Structures are given as C-alpha cells and as structure tokens.
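Here's the structure we're looking at; comments come further down.
One protein chain is absent from this view; the other protein chains keep their places.
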Amino acid sequence: MYPARFEYHAPGSVEDALEILERYGDEAKVLAGGQSLIPLMKLRFASPQALVDINRIQGLDAISEDDGFLSIGALVRHADCERSEALHGRFGVLGDAAPQISDPIVRNRGTVVGSLTHADPQGDWGSALMAAGARLEVVSSAGTRTIPLDELFQGPFTTSLQPNEIATAVQVPDPGARAGGTYLKLERKVGDFATVGVAVHLSLDNGRVGSAGIALTGVGPRNLRATAAEQALAGAELNDDTIRAAADAAAEDAQPRSDHRGSADYKRSVVRVFTERGLRKAAAAAAA
Amino acid sequence: MTETAVETGRFTYPVTVTVNGAAHSVEIETRLLLVHFLRETLGLTGTHIGCDTTSCGACTVLLDGTPVKSCTMLAVQADGHELTTVEGLAPAGGLSPVQEGFHEEHGLQCGFCTPGMMLTATALLAENPDPSEEEIRWALSGQICRCTGYQNIVKAVQYAAAKGKEG
Partner (left out) sequence: MAVSEEQVIRGVGHSVKRFEDGRFIRGRGNYFDDITLPGMLHLEFLRSPLAHARINGIDTSRAEAVPGVVAVVTGELLAQHNLAWMPTLSGDTQAVLATDKVRFQGQEVAAVIAESAYIAKDACELIDVDYEPLEAVTSPQQALAEGAPVIRDEKEGQTSNHIYDWEAGDKTATDHAFAEADKVVSLDTFYPRCHPAPLECCGCVADVDPATGKTTIYMTSQAPHAHRTLFALVAGIPEHKIRIISPDLGGGFGNKVPIYPGYVVATAASLLIGRPVKWVEDRTGNLISTGFARDYHMHGELALKEGRITGLRVNMLSDNGAFFADAQPTICKAGLFHIVTGSYDIPAAHVETEGAYTNKAPGGVAYRCSFRVTEASYLIERLVQNAAYELGVDPADFRKQNFIKPEQFPYKSATGFEYDSGDYGAAMEKTLEMLGYDDLRREQAEARAEGRLIGIGLASFTEVVGAGHGAEYKIAGLRMNDGAELRIHPTGKAVLKLSVKSQGQGHETTFAQIVAEELGLQPEDVEVQEGDTDHTPYGLGTYASRSTPVSGAATAMVSRRIRAKAQKIAAHLLEASEEDLEWQQGKFVVKGAPEKSTTIQDIAFAAYTNIPEGMEGGLEGVYYYDPPNMTFPFGTYAVVVEIDRGTGAWKVLRCVAVDDCGVRINPMIVEGQIMGGLTEGFAIAAMELIDFDEEGNCIGANLMDYLIPTAWETPKFELGETVTPSPHHPLGAKGVGESATVGAPAAFVNAVVDALAYAGVRNLEMPVTSDKVWAALQEAGLAE
C-alpha cells in the first residue's frame, strides 16, 4: 500500500513534459488519471524513477469535433465521456462503453488516453475505439504523429509508444450520419475487467453495411479486431443470416484462454452471442 | 495552483490544500498517498482504508465536489484543490440531510464504509436531487459495504433527497 520513492515533476506544458521524458529514457512514467499506474505502484509492481504529472497542462481536456474527427484529449476522464452528448448517436460504441469502464468513482479520475497507453488486454476503451477506427495522436520532440490503434497494441501492456512520446489525444473518424454502435461487456461485478467485451460500430451506405468495426476484449493477448466478421459484413445487407454469420466469424476470430472467468469455449460462445446482440442494436441505431 | 514547471524531480513537495474549508500548507513526500495525508498528516481519521486495489471505496472523499478514491491519488495531486471529507459534511452544530438519513434509516452498522458512502451520496444529490433507486445503486457501485446489504443505505439517500425537496 506504500509506493517506493520517485522524483516528481508537474510540468505546465507539453514541451516541458517532453523535455523531462527525454532526460529519463524509459525510467519515467506519465501520470494522468493514475487509476492504473498508482495501483501498480502501491503494490510495487511498478517503481518508476520519475513521474511526470501532466494534470496541470492546459488544453488537453476537451472532447471536440473538427476536420472530420472526434477528438478526445489526454485529460478527458471516463466520466466526461459518460456525460458527453457527442458520444451518443453515431458514436454510440463509445457512449455505451464509457459507463462500463471500471466503477463510477474511478471514472472521475481515469482517462481514456491513459487507458489506451496502459494497453491492458482487458481494457474496454481499446476495443471500443479500435472498432471505431480510432488513432492515437502522439507528440515528441521530433514532432507529432498518429498511430492507428490496430498498430498501437502490441501485446499485454505493450504499445508502440516510445519512452520519449506523450499521447495527447485519441481521434475517431466521423462515420457519417447513418452510423451506430454499442459495447456489450460481460463482467462478474461492477469494476471487474471484462470476461468478454464486444464493440460493434457500423456505418450504413444505402441500407447496406458501408463499414463494420468489431473488436473484442478479454479474448486475446490484446484487444482484437474481429476482421473475418468485419469482412463478412462489408457491403452486406443486415438480416438474421448475415448477422449470425458475422457472429460466428467473430467467435472464430477470438483467441480466448480458460481461466477463472470461464473456459475458452464459454468465452467464444459469449463472443458469438454478444456480436449478434451488438449487431442488432447497432443496426437499429444506425437506421434510426 | 503551481505556476511554473518544476525543473528538478522532487522527493518532497510543498502542497497547499483546502480541506473542509480550511487551508493547509505542508511539505510532504511526493509518494505520500492522499488518504495517508488526510489521516496521518492532517489527523482526519474519518476517511478509511479497506483494501489495496482501489476496489472498496472506503477512502472516498470529494475533490472539488467530485468523488475520488483518495488511496489512488498522490497527495501532491490535490495541490491547489478543495477537498471535502466526512468531517466537513455537517453544518455547524447540526447534521447534513445525508447524515440524518443514515441515522434515521439504519444505513450503517460498523460505520467503516459510511463516510465514503455519505460523501458519494452528497455528490449525487448535488447533481441529481431526486434519483431513482437504480441511480442511487449505480452511483454507489464503486464502494463496498459488508454489513448492511445496501438496502438501508438506499433508503438513507432517499430520505436525504426527500428532505432536500422540502427545502
């Protein structure tokens, strides 16, 4: 319950934060919400030499829409997302995920971007945002780049972020007016990680599926795209048969392991059930 | 609020925090958790510790009116902010509607989860003065009680909501 000592920094700008990170190599961690990092430090599973607290940096806490993207800044809390009107309707996959992250009190501090950079394979945002085709905006002294989430997650708690980089926002492309989605999460109790999570994000084109994003939580070494399911849906009409086929394909895409939350067969079956339920819900939302 | 970037990494840090309306300026270890700052440094022992994985919410306090788990914040992160702990709930010489509700509706038994529950309830009613039972249970779903089975805690919050409506 008692973290080890560390050098604490509270920079007032992104430039200052980057300068500090350069100094420490990979011995420093960025502190935003702290709802994943501080628990690790309390149990001494993580003992970074330095913490770079970015909470005093202005301009990182906005949810905004510009240039065809919905942008969620690095200091946007899960609770901000829960309350935001912008995350409903065509961004419903995000709006439905937000209230299911952890518990209501943790949501007051934890951040979306922090969750992505933490890259817990049982993290919900990873799937919801990956299904929505999101990319991470990342800055370093060399400039700004974007990383599609498919490329960000490399394995459990491992991302392609460099130690001298700070993620400043996650950007979600506008799926168009006829779009909808949802996030279904099976958890043993509020605050637990997903036994299985399924994110579905559909945009329709002339009554058929324009593009489909389906991503899975808790059934692989990282958040997984159910690519076979997505491909099966591309250009298809949404009916009982195509939905069931996509659900079966998603179950095949999953790589579950047996553990205390259930057997691999069980989790695979829930992927199928949730994909089907999710697609029906997303289809209804998109058509509305 | 700190104005300039801190140049060198610090093992200690001067914080200024307002707790229940009173300002405190103390130099503390940067690794000191907010809950230990409240309990040990300030001697406000009404905030409790029940776990080591941010699961139980016994440590819940209000940061600028918003519930946070004080075991999962560094005290330095509270610098420049306002905190409300259970000791700050009661108006002078009296009890807040939430405190009264917990007493009237037998919403506590051992009392260990009670400070956190009351603070979250207070924040809920500030935002949603007439919550449904479902909304109350949802708002409290980040906290654990082992004694009451929650039913009387819900009634306590409903009591406070009704009292609030009377004006």
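In this document, chain identifiers A and B correspond to the written order of the chains, with residue numbering beginning at 1 in each.
Note that a residue touches a chain if its C-beta (ideal position, glycine included) is under 8 Å from a C-beta of that chain, and two chains touch if they have at least 3 such contacts.
Here the structure is a predicted model, which is why all the values come from computation and not from measurement.
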Touch assignment to the omitted chain, from B:A58, B:V76 or B:A161, lands on B:A58
One chain isn't shown here. Among B:V17, B:L62, B:V76 or B:C113, which residue touches it?
B:C113
Residues on chain B that touch the omitted chain in the whole complex?
29, 31-32, 39, 44-53, 55-56, 58, 85-87, 89-90, 95, 99, 102-104, 106, 108-115, 118, 136-138, 140-154
In the full complex, chain A touches the hidden chain through residues 1-2, 4-5, 43-44, 103, 186, 188-192, 195, 260-263, 266, 269-270, 273-274, 277
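In this section, only the chains that are shown with their structure count from here on.
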Please compute the C-alpha centroid of chain A, do the same for chain B, then give the distance between them in whole Å.
29
Chain B touches which residues of chain A in the complex?
1-13, 16, 20, 31, 34-35, 38-39, 42-43, 50-51, 53, 55-56, 79, 102-106, 108-109, 190-191
Report the residues of chain B in contact with chain A in the complex, numbered from low to high.
1-6, 8-11, 13, 29-31, 33, 49, 52-55, 57, 60, 63, 66-69, 71-74, 76-77, 79, 120, 138-139, 141-143
